[in-house]
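Of the protein chains in this complex, all but one are displayed in their positions.
We just call them A, B and C in the order they show up, numbering each chain from 1.
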Amino acid sequence: MTELTLVQAVNRGLQEAMRQDPDVLLLGEDIGVNGGVFRATEGLYKEFGAERVIDTPLSETGIVGAAIGMALYGLKPVAEIQFMDFIYPAFDQIVSELAKLRYRSGGQYPCHVVVRAPYGGGVKGGLYHSQSTEAFFCHTPGLKVVIPSTPADAKGLLLTAIHDEDPVMFFEPKRIYRSVSGEVPEGDHRVPFGEVRLVREGTDVSVFAYGAMIPPAVEAADSLARDGISAEVVDLRSLVPLDERAVVASVEKTGRAVVVHEAARFCGFGAELSAILAEQAFYSLKAPIARVTGYDTPFPYALENLYLPNAEKIEAAARSAVRAG
Amino acid sequence: MTELTLVQAVNRGLQEAMRQDPDVLLLGEDIGVNGGVFRATEGLYKEFGAERVIDTPLSETGIVGAAIGMALYGLKPVAEIQFMDFIYPAFDQIVSELAKLRYRSGGQYPCHVVVRAPYGGGVKGGLYHSQSTEAFFCHTPGLKVVIPSTPADAKGLLLTAIHDEDPVMFFEPKRIYRSVSGEVPEGDHRVPFGEVRLVREGTDVSVFAYGAMIPPAVEAADSLARDGISAEVVDLRSLVPLDERAVVASVEKTGRAVVVHEAARFCGFGAELSAILAEQAFYSLKAPIARVTGYDTPFPYALENLYLPNAEKIEAAARSAVRAG
Amino acid sequence: MAEATVNSSRPTDDGSVHGGLPTDRLLEAYRWMVLARVIDERALSLQRQGRIGFYAPLSGQEAAQVGAAFALRAEDWVFPAYRELAVALVRGAKLRSILDQLIGNSTDLANGTQMPNHFAFRDQNFVSASSPIGTQITHAVGAAMAAQRRHDPIVTISFFGDGATSTNDFHAGLNFAGVFQAPTVFFCQNNEWAISLPRKRQTVSRTLAQKAEAYGFPGVVVDGNDVNAVYLAVAQARRRAIGGEGPTLIEAQVYRFGPHSTSDDPHRYRTNEQVAAARERDPIHLLKARLMGTRALDEPGDQKIWEAARATLASAIEEAEKVPPIEPGTLFENVFARPTPRLETERAQCETFLEHGGEKK
Partner (left out) sequence: MAEATVNSSRPTDDGSVHGGLPTDRLLEAYRWMVLARVIDERALSLQRQGRIGFYAPLSGQEAAQVGAAFALRAEDWVFPAYRELAVALVRGAKLRSILDQLIGNSTDLANGTQMPNHFAFRDQNFVSASSPIGTQITHAVGAAMAAQRRHDPIVTISFFGDGATSTNDFHAGLNFAGVFQAPTVFFCQNNEWAISLPRKRQTVSRTLAQKAEAYGFPGVVVDGNDVNAVYLAVAQARRRAIGGEGPTLIEAQVYRFGPHSTSDDPHRYRTNEQVAAARERDPIHLLKARLMGTRALDEPGDQKIWEAARATLASAIEEAEKVPPIEPGTLFENVFARPTPRLETERAQCETFLEHGGEKK
């Protein structure tokens, strides 16, 4: 075990995978000599060389398209998109190609690429360095979508992603890249997909969150606890495949649900969670399902703290739910 | 009034707008001499010439990017994407630019482009000529999203779109381009955004659908009526802005909701509708909210009839809801 | 040196590629070209009869495809668009497999997931084609980079049309290939049309080949009706790639004789005269004349080739049409390596629905 920040854990995950398997290689912008704009690939260029830590031209289309070609050929490429906000030039490659190759070839051409990208707000990044559009990828059959919130999960889910057989979108909460640290197992630490992380047990209300929304969710739970309200905090972390059973079980226990994410509300991931509960946990629900999310505006610069969900907003929603029934 | 098919109504809408305003122009692939692969622009090249019906090179990036530039300059471009499945090369322009220009410039640069694209399955088009990914655009603040299901709405919503001040994604249900026809008012017929169309009143269960899912929803309602179940069919047609009030009111009346769309279920538009109801109509709900949608697989070729929602599936879901409570 | 014209009457001055294909190989090429033409004709009528749902003919592009395929080795990887049926044939894809795909039956290697013409033949290193134009170009570059990394002495080749030169992936793919000196060949079949858009309105560069210069490697124009010229151009590009000299863009100039696809009505945008003029350089006629000129072929022999092609095709169709339709359960296969719990649930829902007689075909 070593105490690492979240971004260091990502770095160790990459390093571990590259040491394990010569077929693992990285490609992206500024990931080589520069070590990545967030230093996620720091030191890897030195250890593995330009052949395995490939600085590419400024083309996300090219990065993902080339990664797909490499994967078809048998390598295990990990593509970095510098910010999730810049993934859209590669969107066609991701939704039309990466997600569908295995399917459309009847399994003849599986295509295992990991696409890493930092996402989310809270870093004074404005419209184009703050977005959370995980729902786009969750709505695309054929993609797995994973978001860690702890250093241990960052490494463990990343190693699982790199050794998976399917395409994985791996989104990293840049806001807590350095502010969150924790113990991370050495070596080949893997965290399975499709299982929630129960952050905190509770009986009165379930708070579902992921990524950078976990710290405020826990803060809210602390505050609620002081008033005798017992909030369960569930870190979804694997959005696809989703641990629906655990989600439903939590609400069967608490009867109330608050869904939290940074992304805009309308058609966000929270809507799916809400819909699953309205379908599968209907008879357990004691109160309307609340969503605490970003507003349905582009992500602002000066007013980002107003835009982002925080502990107060989560707490208020949980209190309403508890009051409601 | 004239009896027109849906695609003819689109054509008349374009023609009307172009006659009204010389600033309206069209750009896209094969829309000129060829009249569009679905003949939506038939005759317009002849009437308005190559300057206003612009056949572009094979680049959706270029089509939408150029349309944005034209709109910034003051024209009213209507861009055609040949199939919604081919919109992704323009995705960056749509979500990063078109949707955000007004916001990010503090209102200095409004950017009014209409992007038209045929969408949906049922035409033996396989993976890449059948998709319904309206949820992507609904999740992007700054875009309006509209889907007609009748010829009158096709013309009326299109004229509203072209005269709107905001970017509008206008998705046309190609499956019913020719199979649905109806009376269409002549001249400047406009249908406002943000209002549902009540297709059929009912008291036992609300069926929410749009586009090519309206005919099977009505068929299901007919069949349910024969057994004394009164289904209300609501055509959402304006997904953004959504007539949330009408949606909630319908369920307050019926107590039961079935949400229908062709798109994959997970994080589809139905999830948002479900979430809205679980939030705002919670105390009226007598049964779990059901979703009848495409499966969470890529869109198939040989098995598309199995994939697509149909009257039987809608009917079964409505019956379950009625049975449930 | 961004652009050069290669044709068989002026073979490249490079000794290792020689003057081109010997007569027996030319005769073999002819057989493939005839088979492709015969498939085209038959497929169009199968589509009209509703026996297949769609078809995109390749008539006019037979020499380009067969010539290119002849210059490749089995270990090379092909990244096709939807029109490369003749390439698949030459590489050894079974006619039955092609028919299975056109029909989408239960022995279709791709599980009936795709429209006709979107082939994938793993055994032939013929990678899954998609409909979005150009996307395979970056894949071919990535695969070439992978082969380079593994020191495999192979090349990759992407096939695409004139329209595809306008796409994002063309730009990204050629630029990456230039920067990383990827052992890949970009094979553009300029058939003068992207559905209704003529080549001259697609881009105003004088040739498509010259676009290579923007990426720092050579572009070559070749007469795509001349199977030998195409063979030479691709063989030379292959040799350059294998030798570490990097990529080449080849523009094979051809003409699309038929409609873009069975959904297209070319009379809306071009005249019969234009097509007739192009047909004067029908690659099959040109090769036939050449073979007759060297007495490698005579009329009776030619007759036999056509008849043999028709007979082989007829029996493949018969076989493929006997195959039962695809099983409903396959709908949920290959979304992921193993179905997620949600897919299992959906599969179960689908089965229940079917048991209650729900499906309307």
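Following the convention adopted for this analysis, contacts are C-beta pairs under 8 Å (C-beta built on N, C-alpha and C of every residue); 3 or more make two chains touch, one makes a residue touch a chain.
From a predicted model like this one, the values you see are computed outputs, not experimental measurements.
For the chain that is not shown, the touched chains among those present are A, B, C, taking the whole complex. Residue-wise, the contact with the chain that is not shown comes from C:A172, picked out of C:I154, C:A172 or C:C188. From the options A:T2, A:N34 or A:T203, the residue with contact to the chain not on display is A:N34.
Among A:M1, A:L58, A:L198 or A:A324, the one in contact with the hidden chain is A:L58.
Interface note for the absent chain: among A:P89, A:P241 or A:P288, the touching residue is A:P89. In the full complex, chain C touches the hidden chain at residues 166, 168, 170-172, 175, 178-179, 201-206, 210-211, 213-217.
Listed for chain A, the residues touching the missing chain in the whole complex are 29-30, 32-35, 37, 55, 57-59, 61-62, 85-86, 88-89, 124-129, 265-266, 295-298, 300-303, 305-307, 310, 312-313, 316. Against the chain not displayed here, chain B makes contact via residues 25, 51, 54, 56-57, 59, 61-62, 64-75, 77, 89, 92-93, 96-97, 100-110, 141-142, 144, 164-166, 194, 240-242, 244-245.
In this text, only the chains that are shown with their structure count from here on.
At the far end from chain B, in terms of centres built from Cα atoms, lies C.
Centre-to-centre, using mean CA coordinates, chain A is 30 Å away from chain B. One inter-chain figure worth recording: chain B and chain C are separated by 35 Å, centre to centre, where each centre is the mean of the chain's CA atoms.
Among the residues of chain C, those in touch with two or more other chains are 108, 111, 113-114, 118, 130, 132, 168, 335, 342. Along chain B, residues 85, 88-89, 127-128, 266, 295-298 each make contact with two or more other chains.
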